[in-house]
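The complex appears here minus one protein chain, its other protein chains still in place.
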Amino acid sequence: MPAKKITRQDLRDAAETYKNWGKWGPEDEIGTLNYVTPEDIIAATRLVKKGKVISLALNFDYTGPQGAKSKYPAMGRTNPIHTMLRTGTDAYAGVLDQRGIRSADDMVTMPLQCGTQWDGLGHVFYENTMWNGYDCREVTSFGAQKCGIEKTKNRMVGRGVLLDVARFKGVESLDDGYGINCADLDDCAQQQGVAVKRGDFVIVRTGMMERCQKLGNWDGYPGGDAPGFAFETLEWIKRTELAALASDTWGCEVRPNQSEDGITQPWHWITIPIMGMTMGEIFQLKELADDCADDKVYEFLFVAPALPITGAVGSPINPLAIK
Amino acid sequence: MPAKKITRQDLRDAAETYKNWGKWGPEDEIGTLNYVTPEDIIAATRLVKKGKVISLALNFDYTGPQGAKSKYPAMGRTNPIHTMLRTGTDAYAGVLDQRGIRSADDMVTMPLQCGTQWDGLGHVFYENTMWNGYDCREVTSFGAQKCGIEKTKNRMVGRGVLLDVARFKGVESLDDGYGINCADLDDCAQQQGVAVKRGDFVIVRTGMMERCQKLGNWDGYPGGDAPGFAFETLEWIKRTELAALASDTWGCEVRPNQSEDGITQPWHWITIPIMGMTMGEIFQLKELADDCADDKVYEFLFVAPALPITGAVGSPINPLAIK
Amino acid sequence: MPAKKITRQDLRDAAETYKNWGKWGPEDEIGTLNYVTPEDIIAATRLVKKGKVISLALNFDYTGPQGAKSKYPAMGRTNPIHTMLRTGTDAYAGVLDQRGIRSADDMVTMPLQCGTQWDGLGHVFYENTMWNGYDCREVTSFGAQKCGIEKTKNRMVGRGVLLDVARFKGVESLDDGYGINCADLDDCAQQQGVAVKRGDFVIVRTGMMERCQKLGNWDGYPGGDAPGFAFETLEWIKRTELAALASDTWGCEVRPNQSEDGITQPWHWITIPIMGMTMGEIFQLKELADDCADDKVYEFLFVAPALPITGAVGSPINPLAIK
Partner (left out) sequence: MPAKKITRQDLRDAAETYKNWGKWGPEDEIGTLNYVTPEDIIAATRLVKKGKVISLALNFDYTGPQGAKSKYPAMGRTNPIHTMLRTGTDAYAGVLDQRGIRSADDMVTMPLQCGTQWDGLGHVFYENTMWNGYDCREVTSFGAQKCGIEKTKNRMVGRGVLLDVARFKGVESLDDGYGINCADLDDCAQQQGVAVKRGDFVIVRTGMMERCQKLGNWDGYPGGDAPGFAFETLEWIKRTELAALASDTWGCEVRPNQSEDGITQPWHWITIPIMGMTMGEIFQLKELADDCADDKVYEFLFVAPALPITGAVGSPINPLAIK
């Protein structure tokens, strides 16, 4: 039975139900990241028992997911373009020697949403507003005057929890179009023996990225059909009071979306501008998931600092799970 | 009395004395980051007592230090160029509505060495070799085939130690041209009541960045005269077996360099390619230094993940000191 | 006696007086470039008597005018950033040989308005409209859906006329703030023995660029005080029915502008969106001016094709005067 399609009235109702505007004052620009307390950070550090650091980042290069085929237009997202300003071959050729030092430098041109990344609170608007009721016109060609990613520069530290929904369901990867629901999340957590609590950084594994990597082909990954969060998980997000949510897909939300014509990504309409939730996308979770399955410990210190690019609506990151 | 000028023979001698090639096997690409053990990481997390996160990054934008006047050519380094791919003003104008979601995206073009950053082991060559004896021709226009910054993706976690040399010396900023020596570092550590040990991330404050910020002018900061490490500190680096070293200047090393004609940045010739030491530059240290002066605690959990841009010789970062 | 300040009412009046909307049909996107006829092009080619080609472009590189000091914010304009994708040093180092050919490639990142350039008709808006009455919302983050510079791809050919106003006035450079008026243009043309006629590409020399080049310093050139067209020259532009107008300054218009608070570049408000006039800026005119002064011939074949970057509001160019 197909899920009921999300309508504009559903969005209005959800906006009413889940709105966190003003919760942290009228000047707030970081939303649910406020849930993390100093005590949470201290406690999270005590989860480190093995001294093992696991990166959740896909390397940033031309083999990334952008440029693959998709039903959804790329909208300007390309893979990173890394170019050299000086090289070892320059050094070898002797052309740097008049400088008195042989060194290499480099440069990158990259859409900030092209790989493993945070979507900041300036990334999605609800009608003419953004998080906390700011006018969407605060995000101009000069960048985000409100809710720029740089506002989170000392915030991305806390307890991380992996919910390995694919493994919980007994599959290598959830199917495209599968909408992860609240019961999935609750049951997965219970089976894993971990409780999600206020201020957590929750990371949900669908297995989709690994499926693409196994195929050696990203077609459909960026903007195509995908497993992901069903609209109803807004309730779960509100209930758990998590700090941020991330996944191993292009956009966290299930695709195709269960919404009526003219509405795309309905879950995004609410999570970012209405709830103030920062979202992590394109996380690489294989190593972490294997480690957690092995030691049965699904909680860890999570540190994923955004690059504080002033006025940015997102940031490429190298998120670390430290166990 | 001016210091004796470093000669090519001094460089050859230093290369002999300080060479770590092979120490971690012939395949190693990360050098002194190997000093950090799992036990060090666990211990570092236990330093977190206040649950306070301090970012050591300068925001990345057009107000950064590149483009300021300098005696040294910019060599292609510019401030970051942040551009928008979609905006809130597009949303307001209604032009995004055919997509069914109002969202913003963005992009950055930036030299990887333009702001707060790691210099990776592909950044400097000693004659025709790089770290561990790799041929400098491993760093081509396609990037670093050896020692790319992505090799450090799960390595930048450990104990951080701040050595606030400016405060120790009783000045707001060390003078340009002042060469920090081994005694300065030892005495500063002793006065601060902290001992540097193997596997530490050592961060040295000269006060220079704050001096520029107070003046509202970066002239001379990039590549100009600066306080920084004297050549003799190679001995201190070797002795302490630190994992990485960072400072609040453009290039860590004292400038002008005390070297004979034809040799620039002699300390770099040895630290990076010969010792295999990753170096942090343009760290913003005011908040951390004030906090440490206040609570007298100069050690902390340090997490500064590089963006794993494949083949990069450096990476912009948002380093975190967690106390 | 200072000129009367241009008010909003003056702009409304000028918009009424000079409006060319609809003149070339409701679908037109190129404005006064329509004045050029095939006969004009044929006639222009017959002006070529010496077989001499003079480039009016400043080279595009880091020595360009952007980045210099200015009263006016740079608004994202930087000098071009040219980077190499493969090099001769790679070739020398032997790292290209597995490809079977030794070659170099390169790349540029450049604001389209950073050097010698055309301002297209999507560059300036009058309130909420652009040329021919199109809605300004046709120019989004995805580019100009109307009046993109690519619409001019086969249009930039015709008779060029140099009006060397600086030489006519007997100065090396007009003073900053000097507003060139209709009489100046008429008298200069008369003295030069050349008549401006419908469909001409008119190039006006102020000498300002050469003044900066002689000083070796661009400070004030981008967005600072400058000689240039007075508001009254709108009448001259209308009367002559020229195809396009160019100058050797950053923005053609006199600066400071003679306008009341809240109005900047009043001449631009009318020329581009109301008259549909394409504008050339940062033209390098020394060689052409010297040649014309020498042979007393101020007319020539002018060819200055825009790069047809789809949706661009301007284009870097290499304009040629062929005599």
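As written, the chain order gives the labels A, B and C, with residue 1 at the start of each chain.
To be clear about the criterion, contacts are C-beta pairs under 8 Å (C-beta built on N, C-alpha and C of every residue); 3 or more make two chains touch, one makes a residue touch a chain.
Everything numeric in this text was worked out from a predicted model, so none of it was measured.
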**OP:** Among B:14, B:36 or B:85, single out the residue that touches the unshown chain.
**Re:** B:85
Subject >> Of C:37, C:191 or C:217, the residue in touch with the unshown chain >> reply: C:37
Subject >> Residue of C:32, C:113 or C:181 touching the missing chain in the full complex >> reply: C:113
Subject >> Hidden-chain contact residue, picked from the options C:15, C:68, C:84 or C:289 >> reply: C:84
**OP:** Please give every residue of chain A in contact with the chain that is not shown.
**Re:** 62, 67, 74, 76, 78, 81, 83-87, 90, 93-95, 109, 137, 140-142
Original post:
Can you list where chain B touches the absent chain?
Top reply: 76, 81, 83-85, 87-90, 92-93, 95, 107, 109, 141-142
Subject >> Footprint left on chain C by the chain that the document does not show >> reply: 37-42, 45-46, 48-55, 57-61, 63, 75-77, 80, 82-89, 91-92, 97, 99-113, 122-128, 130, 135-144, 150, 153-155, 157, 259, 262-265, 268-269, 301, 303-314, 316-320, 322
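In this section, only the chains that are shown with their structure count from here on.
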Original post:
Distance from the CA centroid of chain B to that of chain C, rounded to the nearest Å?
Top reply: 44
Original post:
If you look at chain A, which of its residues touch at least two other chains?
Top reply: 76, 83-85, 87-89, 92, 107, 109, 141-142
